[in-house]
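A single protein chain has been omitted from the complex, and every remaining protein chain is retained in its original position.
Labels A, B and C are assigned to the chains in the order they are written; within every chain, residues are numbered from 1.
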């Protein structure tokens, strides 16, 4: 790491990784998310994973769309380039970037609105291409940044801050990923660092598309336990734009449970979700059966978490394309321009 | 049918349906597709199904996107309104139209390019909404109208007219539909009228989204058996734009086989696909197991055909929305305008 | 504290409130503004909020204007500085002689002092911690307490506040009580510690009678309700989101069967803007009035479909509540930067009617008009509002509704008419006005045709023939000429001098009017035209012809309205002097006055 000419002054006792960097070297700008937002926990998980893997920060490319979740790449790895694309179109940017240089680690961060509504097509096609990247959906069932509309992953029966109930069946990113050919499919919970950090590491190391659907509660727009909701609700004469005028300071929701076990998590809105970790004997190699099993659990109201499917033999976009191993963005002039000597041969077919 | 003031002069012996209409009353303009195109067989299937169901033609709304397939609504039911949308965006048009008037039969015709590439997001969201329509994908694995590029449903190993081999794993509309919540999922083959017509009828009658993925060979861009391919191939000094300059006149490919049985179909390009009909004891009610079973068969190279999944209990978009039963497009002025008397009440909150 | 005392100013000053978002301040500030409004004093509130949900600086600016000016004046006379992070710049912004109020619970840096500003500290956090339980209450009530202090300082009637609170919390009297308690806390503290009232203060007037305080998005939504729109399709995007929220709220009340709960409307939250406009076209094709609210990025995404609507002649109403561009830009700031986009949206030769409301009142009227135009002209119609109009509360005359009004469904052939016809030709110009007849699906087999965006002829059939193609395109040109006669004409004021005049659009109106009155006081009398629609009516050309120089005031960098004027009238471009404001804050009169003064001084046209 010849670059680090002026190392940050760090507490000498801070743990260092193989590159001699501390966890702080993997941090980013201060988060502007709501206190207690699940997304911030995922940010912490990414920092932890990159630190532990001793990834060179500038060899990471961060990509995202638009949303609270998509802002978070600014909050980790400040020494990495980032590309905050337009809403729902991060997969395309990642595809082009990866086409130009597959030698970086690609970390994509998206929201359920970003990936399952406006960006669903691109999300699916990135999986189909088995694009070599880690793709994290910070899944809160709402559009956080635009103030709490249901997203396509909202469960039936979920209540919005405004009191409406969602009646539409959700799109499940995990089932979608299984159908669309993703070669690494995982689910976790923002508050379960024990499970999340190893999954992020595995996803980063996976050669191909690695999806982690991370359930990540939105404290603000799920923030409607009784007393609260009635407060918002009784202010009948205020405008909808004011609905997030007050945000209750909240704590991060944590979860800690064992393989094979299930745990019920209380969300800020008083509702609960049930998580179940895959048991040690879970078979993550059979796409069809994984689908059937996960679907079955969902019917029982349980989200199966862990690494749900993996196929290390999938060929990534470059393998299919037979791209040269040197990144295209570093080819020099002679390698790309055929020069005047080739011209006669080319023109012969036009005369 | 008071409208039919000047009935077409039809052969008196022609079979009539319950409305007194003949099959000819369900036809459309002359097809401009290539001779032998599978899409024309599907057109014939739709005509047959509507005729047999005695659907009033003007109570059908035809919607499509762009592509050879999407042109076909002009070739059936000339007494129905049609909406040939922009590429890949037919589902949105159908959603809006259905929102305004759910009392019509909606027949959507799309291609694999139209639905699985540019239109994948809308296709999935229409399924999520359980939009009450019949949605036919005329699936040929290529972009016919733009001259033979692979579509997202092209099988690995398929060869294009130009000689390239597809290496990317396909998106399977049936697996996608199962993951995205479609309440009626079927597959058939354009040349199997015995199977196709009943499926179209069932799809029309299904309350909710009915997908039929119809394998429909493109005679032109799969047209490269050896002698042929070499012809195209050796004309090295011609431009790519000329690649479809010659189209071999071809016959429609037919298939006829029994429930539970499998049949191998020779395609125009000399390749084969294996179709297997669902056996009589097939359970079309379990989404997860259907997925696993179909996927398993695909791994063996077999396309399972028939009605693969159905759920008649799904609530359609209007049930979820609690829309009034009278179509919105027919509400009269008093039903929609609150009038001056309501104004003071409304304005009170703004003063 | 002996500070230079501000001169007495009644009902004519600006209060700015600096807060952290997510703390409930907007509700409190709105309460303050409403109370001034109920004192009969013209008032306008502008909310400057960040594009995040919690924890970042946010400001609310309330201008009292006895003369009824509605734009920003550029001054801050009273600052309520509740955000430690922005304290420094908030203090710096106060006009000399002004007042700053801050929370003195925690010590304030000594550097942050200004001799020419009266600084009033009150221990708001401390007071609220002592008087309320729970984090929520304590945070929320701090805001209410400073409102209480302002009530005392400004001489607002306490009863008005009481009424507002009990109306707001009608179903939760306990909350009304708690709020009132906080008001009283601040009120008493101010009376006890400060000299009340301030020289800047409120005094009853009667200038708000017959008026309401409403935001443009709610007003536009009301327009959609009254116009009989039944299908709304949208994808959330700031600053248009509250339009559909309001529409849904109104429909819940006025379009829902009380017994069955059945809805006479259908709002679809689309998966994106491409889908939203597709749904709107589908519903309009079916004969329902349908619309979509969006903002710049959404219009970009809708481009392809909007061109379809133009060419296939399908009605649609699109509200573009403009925000700062380009790209995702500054979603919570205002601009008028989509004028060219709206006028010419999509590839190929396309042009679309655009309405330009100047305030919520016009949002209501023009929403209704937009549906009539869309159906009459069978084409997508834009209503180009902006964040300032859409999301801020404006004082407007009460909205009125004429029960004699009936919707104009345009040229739609029904069953009886079709029965009588030999044939139906969808794109035939029977009346010579460029507008063909249409039919609705499901009505009659003879009306059937295939709506398409690909080449078609006057009969509605597919074509690749040059003449047939051109026939339809030329008719569309004629139709657009017809549109110029149907759209709302401009508003013109004054018989000013002929050497110069002002032309503007939309939410610039308040700033221009105030600027004109300032200039008039200096002896410079200028006529003023506000265009209200594209295509431009004949009066616009006449106005341009009548003046040697015209200042074109607009809120974008590239002078888009000016471009549209020179592209679509016969004006000499040299006459049109751009006056541009594009920093994301609503334009103030100072910008207009400054530009015109300077130009008038330097003489000849730029």
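Quick note on the criterion: a residue touches a chain if its C-beta (ideal position, glycine included) is under 8 Å from a C-beta of that chain, and two chains touch if they have at least 3 such contacts.
Keep in mind that what you see is a predicted model, and the values were worked out from it rather than measured.
Trainee: Return the single residue from C:251, C:290, C:324 or C:552 that touches the missing chain.
Mentor: With C:251, C:290, C:324 or C:552 as choices, the missing chain is touched by C:324.
Trainee: Of the residues A:46, A:61, A:116 or A:154, which one touches the chain left out of the display?
Mentor: A:61
Trainee: Applying the definition given at the start, please give the residues of chain C touching the unseen chain.
Mentor: For chain C, the residues touching the absent chain are 50-51, 296-297, 299-301, 303-304, 307-308, 310-312, 324-333, 335, 337-338, 340-341, 344, 346-351, 452-455, 464, 466-467, 469-470, 473-474, 477, 556-558, 560, 563, 566-567, 570-574, 582-585.
Trainee: Of the residues in chain B, which ones touch the absent chain?
Mentor: Answer for chain B: residues 32-35, 66, 68, 71, 86-88, 117-118, 120, 143-147, 149-150, 152, 162, 220, 228, 230-231, 234-242, 244-249 touch the chain left out.
Trainee: Pick out the residues on chain A that sit against the missing chain.
Mentor: 3-5, 57-59, 61-63, 73-74, 78-86, 89, 91-101, 103-104, 121-122, 125, 129, 317-318, 321-325, 328-331, 333, 335-340, 342-343, 346-347, 350-351
In the analysis below, only the chains that are shown with their structure count from here on.
Trainee: Would you mind checking which pair of chains has the most C-beta pairs in contact?
Mentor: B-C
Trainee: For chain A and chain C, let me know how many angstrom lie between their CA-based centres, rounded off.
Mentor: It comes to 36 Å between the two C-alpha centres.
Trainee: Any idea how many Å lie between the Cα centroids of chain A and chain B?
Mentor: 34
Trainee: Among all residues of chain B, which ones touch two or more of the remaining chains?
Mentor: Where chain B meets two or more other chains at a single residue, that happens at 121, 125, 129.
Trainee: Hunt down the residues of chain C that sit against at least two other chains at once, touch-wise.
Mentor: Correct list: 218, 271-272.
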